[in-house]
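For reference, the structure is listed below as structure tokens.
With one protein chain removed, the remaining protein chains of the complex are shown where they sit.
Letters A, B and C mark the chains in the order given here, with residues in each chain numbered from 1 onward.
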């Protein structure tokens, strides 16, 4: 038992490091430099340049076959690359949805002419993709979507609204799931398309969150015309296509990087005086620190177990499904508790220890418990996929979509 | 706002006290004297004598009309009587099911000849009644019962098994719900009877619990003949009849009297040394004591709110539904925590502080979370009756009982 | 047994509830949260018209001469509405402090104005992220002058008068006193500070030789603050319970309407049991708060224990109700346009306002020990 690379992995890691050293700047320990970088308004441009550089070196999508510009590498090589890249000052995050979800979906369902046109520009960062699935009335129940696509000559006309779309405002293309037949049960009447986000009738508006930030968009479609050649998969097979995409999403969702955790809480407790002395001397504070530490370490070593499977060329076990179930409430609770240690000043969002980061954890935690699968949906998934318990009763199974909720 | 009796209540309390002083012995503060009393094998006999005395004075069922031997009193008078009686060394508990559930059910559905025969002996403690509803396959879902009653001439023959029957072995009569028509949906094919527990073919066996105690019985019915005159309500109306009984049960279920609680835990914490000093000085121990104290007091004052409604002649609000949801897990958790304070010796069931009472709490708590409605069922009840949320999907609604589980 | 509010008190409650439903719907909370106002002045004015601020002030000083029980029912309704007004600062805390410990001159100067809402009070104890203790309090009082910085001060911009926890010289607990400051005089500079709940604005107040008087005797700051907090804890508890119930019903209403997988989400046990748990916590809090109210009203010896229990239970209930209301709403509940945020923010504000739950649990057990030893 060890945390070491195999000789092959070590060699790959060295190769990656050499390349990164030659092409990027290593992070200093000064965290502010990273933050400054992230707020850079020119970030997308810089990200495109970096993405192109990676693609040229074959590092943009390591597990993709070489014919698509990948390296034909293994999942563990992708992990090693990402671990190393995280140590460098490079702009990331804009292409994950496109390369992680949209393009793989095209690869599964589209022909060579489509792939020949779109894969390379996406890989090189020339074109950004987004994913248009969620709707106001289709959150946990993704199949409940209402956005209509109706036949019009040799094409389709789309009307409706999507929400929680990351990056819609800077995306060039998107894949969108629509309802093409409301007269059949809801999983059956769906069809997937890819669309040009600059098409007339597409309008992206930011969604302001409780936290004040606007990380997502709602996107409105008004008589948006799409040629039938942009259909992905058969008419009425949209749900099957979407599952391909979502399977890739589940792999991607994890703990948000950064943020304060139990180390920072320990530091806060050491530096904070309660009425009866330093917080760190209070057994109840210590008990909470211990519990959250155990959770943090548990998630860390669960990830190591997953990586071990990848390293051995095996499929990871179901253990990775616990990450968000544990991390999201911890984020909320730990933030709230840290605020309490600060006394009445705990409500302040500046000029407090952590410069407001604990307050942010508390605030974002409420959203993180929902985004990418609510606590409740994730527990369903664990219960069904890991423990083999049955699905809840589905009353909408055999009912036509346009008859739902009518009785 | 006060805890005082109204003048009428005070007068009634005084009247009750005078009568109790004249007829029973007041408890001393010495708890062992009560315990000794409870273990008395002659207890049932003594309880019958005491019950008869109460009945003669009109105190056996205060809210019953005088024609049935009651006092025609109010619910708050019943509460006052019970509060006062609890201060005396008298044997209680044998007649609660009969007088609280069985006889009221007869009153609702049977004619004067039945009532003339059974009410008085039950009230005076001459005959003990039990309630035969639960079955091995019908716990939370009481309507899932399988015990059959089949027509046989002008009577019925009962075959099947009941469980969790309190006092079956010393009961004279019982009310029993049976399935008389398996060809209709499960709530429709039921019929209620009252039966003589000494009939041939009735056999009660104690159920040994995890705790080692046997507070309940399972009762087997083998070709037990019951005349049709002992039917309670119409054929096929058993569920409606059972609801009358169960409504009375819900009112009766509460926190089990006695047992150790937060006061005893505080005492234990004061007397116990942890590695780093007295347990009571540990903030994490203090935090738990505070949380359980708040729960205990919350339940106590919730009860006072209910009593206030009764005192005003109003229907109590839904707040009393929280009692067991809170009390049962607290019992289990508080017991487990107290055991931990005792170190490795916490597993010992004798020669420890509390003389094993904390260990018992931990053990019985596991059962109390199930008995009389599981935590889960009680939360359903609160959600549905208090918050008005819908029932879960019922797949068995329109399916004949003998077709259930066949697809 | 008469463990309930009187019919008159229930009528007052209904009146306040209707007033707030009418004049202070969530869009008013949103306006204050999103804007620059220190509070909803028109709501405050309406409350003054109803005489709410003078509820527990004797008629001789311009109040209506009612008492703590009436304040409790008002507090519950303010909590339900998430009202963006400085009632807790001005009424639960400053009015009470002046009423109890003010000289006749101080009472005459302030109580009538506090009663009619023309003056707003605030209690200033915090000096940044730490508990205010004899070791940490630096704002000094000497020769009738106050110097130093208090932050955050609830409703600090709107306030006209402050009760300030000050270091008045000496050592240990006896070094702290309460001081009364007219904030409209010189030597007072205020700036707004950013908090998680801008529907109740908070300020940093810098005192530079500001004129002040001691309140309630020199060196008694710790003791008086503790006494003041016991009564306030009961009122805060009612405010928290009102908020918790509002959040619970908001979540329940949404659960009855939102569909997933062909059914309303309120038919799923995960949602049903979550909301049942909210109900349970709220009822536990309410029952504890009733006892707190009774002890507060009759000045009972059990007030310190009852107040702490009410505070602990109510903080737990509101924290949980507010956070699970967002969770029940799902994505929409985390958007700026949703009303869920107001309770989430307010729950944290109220939880930390007069000491957090950990501190109150500690107080509770200390008091239980003392009672059991007696």
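The rule we apply is simple: a residue touches a chain if its C-beta (ideal position, glycine included) is under 8 Å from a C-beta of that chain, and two chains touch if they have at least 3 such contacts.
Computed from a prediction, not measured in an experiment: that's the story for all the values here.
Shown chains touched by the missing chain in the whole complex: A, B, C. Of the listed residues B:43, B:92, B:157 or B:336, the one in contact with the hidden chain in the full complex is B:336. When the omitted chain is restored, the residue from A:57, A:89, A:107 or A:393 that touches it is A:393. The set of subunit A residues touching the chain not shown comprises 1-6, 9, 76, 263, 266-267, 270, 280, 283, 286-287, 289-291, 293-295, 297-302, 304-305, 307-312, 319, 322, 325-326, 376, 379-380, 382-384, 386-393. The missing chain lies against subunit B, touching residues 134, 136-137, 139-141, 144, 163-164, 186, 207-210, 212, 272-276, 282, 284-285, 332, 336, 339-353, 359, 362-363, 366-367, 369-371, 374-376, 379, 392, 394-397, 399, 404-405. Against the chain not displayed here, subunit C makes contact via residues 268-270, 273.
Keep this in mind: only the chains that are shown with their structure count from here on.
Centre-to-centre, using mean CA coordinates, subunit A is 52 Å away from subunit B.
Centres computed as Cα averages put subunit A at a distance of 40 Å from subunit C.
Looking at subunit B, residues 283, 286-287, 392-393 sit in touch with two or more other chains. Shared contact sites, meaning residues of subunit C that touch two or more other chains, fall at 263, 268, 271, 358, 361-362.
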